[in-house]
Structures are given as C-alpha cells and as structure tokens.
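Selected chains only, in their assembly positions.
Chains: A and B, in written order; residue numbering restarts at 1 for each.
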Amino acid sequence: MTDLILSLEITALGMGLVFGAILLLWLMMVLLTTLTADKSPAPTSPEPDSVSETGFKAQAATLAVAIALAEQGQSTAHPLPEPPTAIVSAWQLGMRTSQRAQKGNFRSR
Amino acid sequence: MDLSSLLPELLKGFTHFTIGNAVMISAALVLIYLAVFKEIEPVLLLPIGFGCLLANIPLSGMTAVEGMMGVLYDAGIKTELFPLLIFVGVGAMIDFSPLLAQPRMVLLGAAGQFGIFGTLILAVLLGFPLNQAASIGVIGAIDGPTSIFVATKLAPELLAPIAVAAYSYMSLIPIIQPPIMRLLTTKKERLIRMEYAPKPISKTTLIFFPIVLTIVVGLLVPEATPLISMLMLGNLLKMSGVVDRLSKAAENEIINIATLFLGLAIGATMNAAAFLNFDTGKIMILGLFAFVLDTVAGLLFGKLMCAVTGGKINPLIGAAGISAFPMAGRIAAKMAQEEDPDNFILMHAMGANTAGQLGSVIAGGILLSVVSKMLGI
C-alpha cells in the first residue's frame, strides 16, 4: 500500500520533472539557435533558386527514395561526405612526406 | 580407471540438462530466428539469442565468473561501459537539426515517457518492490542502453528480462504501433499536412547543442549525466567535423564491439534457473504494456497539440516521441503517407523522435534520482 502511494507520488513528481526539464530544454534550444544562428544571409547559398522552385515536396520525395533504398538494404556504409580534418592527418602527412622522399630520392639513385 | 565410473562423466552434459534449459534454448532459437529470418534488430537479438543458448548448455563454464561470458559481464555490464559506449556510437549517428529547427517538438519527447511511470505503478500493484518496479518501468523508456543502465543500478537481478523485453519490443515497434495509431486518430487527423519552413540551423548551433545540453541536463539531473554525456560526446565528435578518426571509430569499431559483447553478456544471464520464473513472465507482459502506454500517451499529447494549434499538428508524430530512434519516426511518416501519398511529415516525426531519445534519457535519470533518494540507496 505504501509502495502504491509512493509510486503515485513518483509518477506525479517524475512526470512533472520530465516536463519541467523538457521545457527548460525548449528554452535552451530557442536561445541557442537564436544566439548561434549564421549571420551570413541566405543568398550566399550556391543554388537557392533551383531548390525553391522544386520546393519542399521534391525534397521530401528524394528523402522517400533514400529511405526506400535504405530499406532494401542497398545502403553504402558511409553515404555522408566526410569532413576534411587537417590536424588529424598530421601524422599521415609525416608518413607520406618521408615516403615520397624515399621513393623519389633514396631508392631512385 | 573404471569405465563404469566414467559413464556419468561422459553423459554429464545430458544428465545436467533440465527441461528449463530446453525451454530457454527454444527461446534462444526464437530470438535467433527473429533476428536472422525476420531481420528484427539482428545486431542485438542474434548475440542475445546466442548468449542465451550458451547459458543453457550445462557445465560449459562460460557463465562462471572466470568464464568468457562472466568476464564480459564484469568488464562491460557491471561497469556500465557497454551501454555507454553504444551511446557514443548512437550519438555519432543522430542529427538533431530537425529538432533544433522546430524546438516545440521537444514537448512530444516528454509526453512519450508516461509509459515509464504507468508501468511502475502497475508493477507495484503486481507486487514488485519499488526498486524492481522502477527498473521495469524504464522498459517504457523504449531505449535499450537506458534500460540496462538503470536496471544495473536499481535491480541488477532483473537485468536479463528487462534487457530482453526492451530490445525485443523495440524491434516489434512496426507491429505494435500502427494499430494503436489507427485506433486513436481519425482519418481527418492523419491527413493533416504540416508546414515545413524551418529556420536554417548553422553548423555552430549543431556544435554548441551537444555541449550545452550536457551541461544543462547534467546540472538538472546529475543521474542522467553518464547517458546524456556519452550520447552528446558522440554527437559532438561527429558534428565538430574535425575528429573524423574518432567519430568513425565511435560509429564503427566501438559500437560494433560493444554491441556484440553486450548482447552476448546479456543473453548469457538468461540461464533457466535464474530466468524461468513467474517474475520474468510478468516483466514481459509489463514491458509490452509500457510500450502501448507510451504510444497512447504520445498520440494523445499529439492530439492535444493539434487542438491547441488549431489543427496544424498531425497527431501521428506524437507516436514518434517515444524514443526508439529512428524506427518510430519512420513509422509515423509512413502512416501519414498511407492515407495520402503526398503528405510528408518525416522531418517533423524525426524531430519528435530525437526529442523522445533525449526525453527517455532524462526520464531515466530522474527516476533513478527519485527512487534512489526514496529508498536511501
């Protein structure tokens, strides 16, 4: 019995806290998107016209095709363009540097 | 050497085999069947099923403390390392821009957690002590790692049935949700189209989001910090775009290895002697109830938002607020398209779905906090 009352209290408190926390998150998200929005205006985009012509429906259709393909399991492992990482490849650069040198120089003599 | 004394030794595998073992091996075969032939969450159900099979071969020693499954359990489940590492990988696969573009969607991520508490109450009514009832409730988070994380803290003795229920039902979402959706929404509601003209989300926003969210949630619900921070770490690795090496490791090597080992170790706890009892059956039923309740709560809240906004919200996306990323989002979008092939609500459903992922972790942390405090753990 005590446990039942406790569990009801937990429910009330818990859902209250969940909604409270989520509301704070909402506020945070609004603030964040506002504060960190791109200052650069929209026209900088390279292909704004074609997009606004074809419109949202076309994009959604593209999306639907992508989903259908994925559901058929024809997905490739890394469809996303890989962002360039300059510093990460520092070690590889060192490797490549000396390798090139070795090939073009040490060995060719 | 006396051959007659060796006979029991030779047949020990069979003489120690119980009916319970046979039942559990059948269950294991069902899990493997679902994984392989029905392709239901195979990356999890296949290892869980295989682990369950191993746990019910007598005298193999694999589930002993120094056996392979015991070693994996101690290394990754007891320390909670595996679910947290899986979250790093999941985080690297989630994109929060649909949610950031429509922040109000986050409310649906709160509504989709009613199932946790509803199930908790029901579990108490069925006689489970509070710590166990809370752990069972978290099946309603509809999020595997969160369920495992909370159960490990509050009721490790129920870890196996809870994990199995969470993952099995999660994979049954395409079967569980649609009938409820049809039942609770009118055709007119399902036909509602939603504007999608969100404000642009900058790369800066996407980078700041995981950092700020970690701090905010960490301060609000310290118990949720491990889960939310690892999810956000993965997301930050991906979104920052400067640590390609690490984000690839997170979404490949780390998550794959952690998933395989977690599945095996969870499955290996499903020994007949420990697993086959009335409680397990009750947990399975309660888990199903939790899933239904979550979906109902999400849909009803969707209807409320529809009413409040004057019919601008399609209530179907409410069902996507339960977590279970990205299946739930896809199903909501599919249902809308079934009524009207030109109705695209996928972006909204994905917003609600990522919100559900956040809501599940937060609710798990809150439950952990409140119950720990009450029980003085």
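Assume contacts are C-beta pairs under 8 Å (C-beta built on N, C-alpha and C of every residue); 3 or more make two chains touch, one makes a residue touch a chain.
As the structure is a computational prediction, the values presented were derived from the model and not from experiment.
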{"item": "Total chain copies in the file, per protein type", "value": "A x3, B x3"}
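Heads up, the rule we're going with is that only the chains that are shown with their structure count from here on.
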{"item": "Of all residues in chain A, those that touch chain B in their complex", "value": "3-4, 6-8, 10-11, 13-15, 17-19, 21-26, 28-30, 32-33, 36-38, 42, 56-57, 60-61, 63-64, 67, 82-88"}
{"item": "Chain A partner contacts - residues on chain B that touch it in the complex", "value": "99-101, 103-104, 106-107, 109-110, 113-114, 116-118, 120-121, 124-125, 129-130, 133-134, 196-197, 199-202, 204-205, 208-209, 212-213, 216-217, 220-221, 241-245, 330, 337, 342, 344, 346-347, 355, 358-359, 362-363, 366-367, 370-371, 374"}
